[in-house]
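Take a look at chain A:
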Amino acid sequence: MAGRQLACFITKRTGSRSLTDDPQRSGPPLLEVRDLNVRFGARGRSGEVTAVRGLSFSIAPGEILGLIGESGSGKTTVARAVMGLVRSATGSIRLQGREMLGLSERELRKVRRRLHLIFQDPYDSLHPGMRIREIVEEAMKIHRTGDRAHRTATVSAALEDVGLTPSSRFIERYPYQLSGGQRQRVAIARAMVLDPALVLADEPTSMLDLSLRSGILEILKRHRDTSGTGYLFITHDLALARHLCDRIAVMFGGKLVELGPTEAVITNPLHPYTKLLLQAVEELAPPAPQEPGGYRVSYPSGRVKECCATIDPELQEIAPGHYVACDQDDRSIPDKSLLEKEE
Partner candidate 1 sequence: MSGALLGRIGAATLTLFVVAAVFAPVLAPYDPTLRTAQPFESPSLAHPLGANDVGQDILSELIFASRLSLTVGIVTACLATVLGVTVGVVSGYLRGPVDGVLMRGVDVILSLPFLPLMIVLTAFLGQNTTNLILVIGLLIWARPARLLRSQVLSVRESGHVQAARAMGATHGYIMVRHILPRITPLVAAQFVRTANVSIMLEASLAFLGLSDPFQKSWGAILFYANARSAFLADAWLWWVLPPGLCIAAVVVSFAFLGYALEERVDPRLRSTRPEGETLKDAETPAPVGGGALQ
Partner candidate 2 sequence: MRPVLVGVLGLLMLIVLSPATGGAQQTQEVERLTIATEADKGNLTPYSFRPPPGLHSELTNLIHDTLFLDPYTEEPIPWLATEATPNSDATTWTVTLRDGVTWHDGEEFTAEDVAFTYEYYKEGPANRYSHHASEVPVIESAEALDASTVEFTCEQPCPTLDLITLADLPILPKHIWENVDDPQTYTDLPVGTGPYKLVEYVEDQSYRFEANEDYFLGPPTVQEIEMPIVPDPSSMFLALESGQVDTVTRNVPPELEERLGETENVELVEGNRFSSIFYRFNAERPPLDQQEFRRALDMAIDRQELVDTVLLGSGRVGSPSFMHPDSEWYRPEDATFDPEQAQTILDEAGITDTDGDGIRESDGEPVSLSVIVPANDPQQIRTAELITQQLEEIGVELQVESLDPGTLSQRQNARDFELASFQGVPHLLGDPTQMIESLESLLFYSNPEYEELKSEWFQASTVEQQSELLSEIQALFVDDPPAFTLYYPDTKYAYNSSAYDGWLPAEGHGIHHKWSLIPEASEMMGIERVSQSSTLEENASGGRAAVYALVGAGVIALLALAVLLWRRSARKTDDDQI
């Protein structure tokens, strides 16, 4: 994974003060993650991997935070840690002010009622042997909410909400009878029935065709708008994040390297990795169909200074609400060949 040369992207530890709130919003955060560390493998053994280090961020009610990073950057681990599915997590995760780390399995199960996780693979995340109705109402059954009639009504409403209309057409079907897009809608409907405070969406569109992605994004957005649910939206696709998210957090090598309002991060990326990511997206983006207007990034060239190999910089606030973990004055893009090797 991350080599020594890239250590400069990796902060030692974020300060203890809660610096990662969105300055625009007031009130207590919905989710507050502080100094999260996750290790895998036996402690001290050669197989030990630190997947997440010193991560801190928060999500306000009704906010969509985009967590960006490439595979292996630890973003899925963050979601799993928040769900309490990772035993080896340390630090602090507070949901609506309540500490979740260290809860017993029994208590965790109760807390999970207020959380929901949407998975990447709609083929895999729905039980192939259960009907759509059973899948959607499962959470209610597990938490013993409502009677049968209420559950059925809720399921129908949720299916209609995600655009599976009329719901009666889908309710008795099995997942294999649905297309990928429809399945992902079912997964979203399943997330909605218990009216969770926070939804964690882990690459919910990456397995879908382009033509279906936007539909899913719109549903999520609408749900946030109507319910005030907070979202942690995990993706590797900066363009998607730009369309959906209020704020963006960029992860690299298990660390948060940049965090800020979406437009600020995209128009003014500070961390070299963010810049690299933007450059790649730029490279991949099609030639604009209309006359390109506005912003075009140009990157100063330069090399990573030696210090980055040894210093583990902390997140610092550069602009209001815009944080970066890099000590360089000219936060230049790193040598390409350096990254090339790290593929």
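Convention: a residue touches a chain if its C-beta (ideal position, glycine included) is under 8 Å from a C-beta of that chain, and two chains touch if they have at least 3 such contacts; residues count from 1.
The candidate set was assembled so that all candidates are chains of the complex that A comes from, given by their letters.
Here the structure is a predicted model, which means the values were calculated and not measured.
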Since the rest of 1 or 2 are in the complex but keep clear of chain A, which one touches it?
1
Contacting residues of chain A [partner candidate 1, same complex]:
40, 49, 51, 69-77, 80, 83, 85, 108-113, 115-117, 119-121, 123-130, 135, 138-139, 142-143, 180, 187, 190, 202-203, 206-207, 209, 234-237
